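Excluded from the complex is one protein chain; the other protein chains are retained at their positions.
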């Protein structure tokens, strides 16, 4: 295919200040001229575009994503304590209702207990050598020089701290994971910058590196991976609760035993299908909360990995838990300070510094409510069907 | 933890008509009262809430997500042909710029060739029996009665067609995947309804099913899985292009050989880390396009799986491709008809029926531009570093 | 490293007939001369080397691997029915004893029910094209010409039947799996030959294939893979049994509830660790039976994948099952006709044609006995520890 003759034009850009009402309008006018489509709703936004540098380029308007509110969600966390109204930005019907139903039941059950198990954001440079022995020697050197490397990395950041460097070797390559804590930021950018600085120090002080790559599929940013399920990316959070048998019957019209039996089958299904999440649908709650609160929605890729685990207790009560091993959230930086996004964070009492763990706990608690709600819906279906089948009048 | 004494109130709801400006305002007032937070920007939306049933519950306002425009993107597809301006809703700086850079280079290279390889949306009921032999016998019966099952399923839907039923067995359970084509809808709901009807017919006509579950982690909705990478969910799309050596140098300041070598290392890294995507960052472009065009953002979970494949040609040119095995898109239903979402689809010439394959191709083409742009950035970094290292003056 | 000056000699070989006592002795003498090591026990074999062509090259002697006998194993199969004494060739203490213990308990429980769910051996050629559309078009052509391809494949084999061709596409490549039934042979060689013939026909009748490879990691011979777990390689076999509570107590000194709870934890562990087998140790039984009966021991790689599934019944009984999705066994060809190997097959009533499904069932039944035996041992350990912990006297 060759470039069409009636080639389309270049998107207008103001080299001095591209973040104004005027440049946005100019781009919309340009698009209308080129395509015949007027972006009227897209043009309706309530903030000054001057807040947008660092968030978007070629700003032209906004997507208006409906927000529904679920709650109150009762959280028994270490950082989030009490009841919350949860803003969920979504275009999928029943999503808010389903989470809301789960929140109602879990509130009666005493709330969702949440625990942050780990916290690590990484960049994962790879270093290539002439042979495997040199890669191994470099790995030893890396361990010995951790202090200097940490210093070089941390010189570039106020809030990032280099916790450690994981090493994974194959062939003549050493793959590493530089693990940081990143305060209230999600931290992909600061870890990128810090690791680049660390690698500059490394390559200046170590001979024999044939090639190095700042990233080589070991981080694994915007992707789901076993290494992140095992070793954490962002926050590793658990939400857990025990549902009394009576509550399950009342709210979910089923029993703990049925819930549990269904989990067994879907665990086997997930193991066989090679799924990255043996739970129900954590991505729904996570995506809705991410969009509402200004998180990076692309991180749904890794944040949607989950480990469900349940137990049927002797008395018919049901213990349910979900572990999110790579939940990437921020209450500072990124999209958190934008107009609607900041309001939604404030609604949760999660805007600004010192709040990121609280937000992580609220997300996890929300997810658990959705897991139990959808899990029950599938099982109640079973019950309806079984009833239908068993009760039918066969000639 | 017991329910707090000063328990928070129930979210207001108008049982007659909950989709009005007034009920949305009432909920914001309630939230302000309960939390002290005023949702002023959230309240700024430009459409009538009466369009929202089926998209959200407890509607309270909107998230305003900034949209940047990238392009023109030159697509050599079977459904999308010509140049497009791509709306990307994101809060992450550099994202639009990076995709834009890739689009510019690929436009000069003659555009992105796109191909839809397969199309299938599924529900995955599991059937449990007394023993494995009964599960096996049921599987045979299922194959024999496909016509009747198809009829039962399709009676519930105008656009859904049951293509076939995959069977996966383990223990005394038969896991199935009911594969449909779903027209221009993403189809999760219609396949759910159709499969429930099919299962009602099945359970009415087959004795011996101990339990059945409409879903058991074989679909794998809102999750990433090997079965979907192998067998497709939504659209299976390839975007491919050959970059002349000169263009790589001009736009990316590197060479095809360097790009290729970096791919080898990250392929190995991805294989070892157990990643669901051996490419760079498809989730970025997908999430931004999904939010702009009213797709279900939770589907970033499965849509972000990808298979990158590149070749270095003898003359230094570089063949790059990305295969998205489970891309879930719609141009009809879901959030596609909402105010800004519809405008963005119209901008792409993708609103309404008969357009879903065009949209799938545009998404895939966009993703490839981002892959090559970020891939190059990582490699150019390498080059800078190598230069730095090799050129430094050591005492 | 350069080739050492005092380079070692070439292994002696008789170009006319290399399978004699004399050539084997000549090689041992040569090795003694080169290394100073006399292979005295290795030289003790009881068969005529003339039976060995097709089994080994440079024959020099034998490994004597101890065989222990476990049983009687009571099998309630469709092909294996009744009691069997199972020969297990192993060097690992407790292996035979552990399987024997499981066999004893399951015999009292009424035996192991076995079911073969599927049967398919494959070669997996990949075909490369100029672009994805050509790969897709070729896929359609392949489907249309299945009859001719089948004919070309089957012309090369007496017992192989081409069941179908699976297609998996990515980039400009079509990966295929040619699925055969192979009678009583394991079938890797016959499927290789048949698929090579099929591909010769294909490449002679289809233009535009840029490259083709007879194998490209989709079979996945001698490796474990999700595709084989999903789609079967060799035999897909289930072994299942229900253990009465009293028997578990008597033989295993634990309860079904404890067994079950331990399974839950190890299921979660296996899901998180990314294991190819959520059971206990099927490879032990499989390797021991494979060596004893002349199977290809390298196939332990794929045959050791397994799907465990258990249920705790209301009355305390325990349903246990193991599904082996890629069990590769033969009763004809390969090593099955060698001296001791044939005797061991005869011991099981499994030598020769028409016996391969019987053997597959015996292997699966054996594996289940080992699963329950080791599973119980781990749990009894728990019990001992808990007892120890709870009963201790702390100052």
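By written order: A, B and C. Residues from 1 in each chain.
Quick note on the criterion: a residue touches a chain if its C-beta (ideal position, glycine included) is under 8 Å from a C-beta of that chain, and two chains touch if they have at least 3 such contacts.
Computed from a predicted structure; not experimentally measured.
Engineer: For the chain left off this view, which of B:94, B:242 or B:267 is in contact with it?
Structural biologist: Result: among the candidates, B:267 touches the missing chain.
Engineer: Give the residue, chosen from C:72, C:164 or C:316, that touches the chain omitted from the document.
Structural biologist: C:72
Engineer: One chain is left out of this view; which of C:25, C:142 or C:209 touches it in the full complex?
Structural biologist: Result: among the candidates, C:209 touches the missing chain.
Engineer: Quick one: say which of A:34, A:169 or A:204 touches the chain that got left out.
Structural biologist: With A:34, A:169 or A:204 as choices, the missing chain is touched by A:169.
Engineer: Need a quick check: the contact residues on chain A for the chain that isn't drawn.
Structural biologist: Within chain A, the residues touching the omitted chain are 78, 113, 115, 117-118, 131-133, 135-136, 168-173, 226-227, 230, 236, 238, 240, 274, 307, 309, 321, 323, 325.
Engineer: Touching the hidden chain in the full complex, which residues of chain B are there? Just list them.
Structural biologist: Chain B touches the missing chain through residues 226, 229-230, 261, 264, 267-268, 270-274, 278, 307, 309, 311.
Methods note: only the chains that are shown with their structure count from here on.
Engineer: Looking only at residue numbers at the chain A/chain B interface, is the share used by both copies over half or under half? Answer same or different.
Structural biologist: On the two sides of the chain B and chain A interface, the residue numbers are mostly the same, over half being shared.
Engineer: Since chain A and chain C are copies of the same chain sequence, what is the angle of the rotation superposing the Cα atoms of one on the other, rounded to the nearest 5°?
Structural biologist: About 180 degrees of rotation relates the two copies.
Engineer: Centre to centre, by mean C-alpha position, how many angstrom separate chain A and chain C?
Structural biologist: It comes to 40 Å between the two C-alpha centres.
Engineer: Which whole number of Å gives the spacing of the CA centres of chain A and chain B?
Structural biologist: Computed from C-alpha means, the inter-chain centre distance equals 15 Å.
Engineer: Which parts of chain B, given as residue numbers and ranges, touch two or more other chains?
Structural biologist: Within chain B, the residues that touch at least two other chains are 113, 168, 170-171, 173, 226-227, 274.
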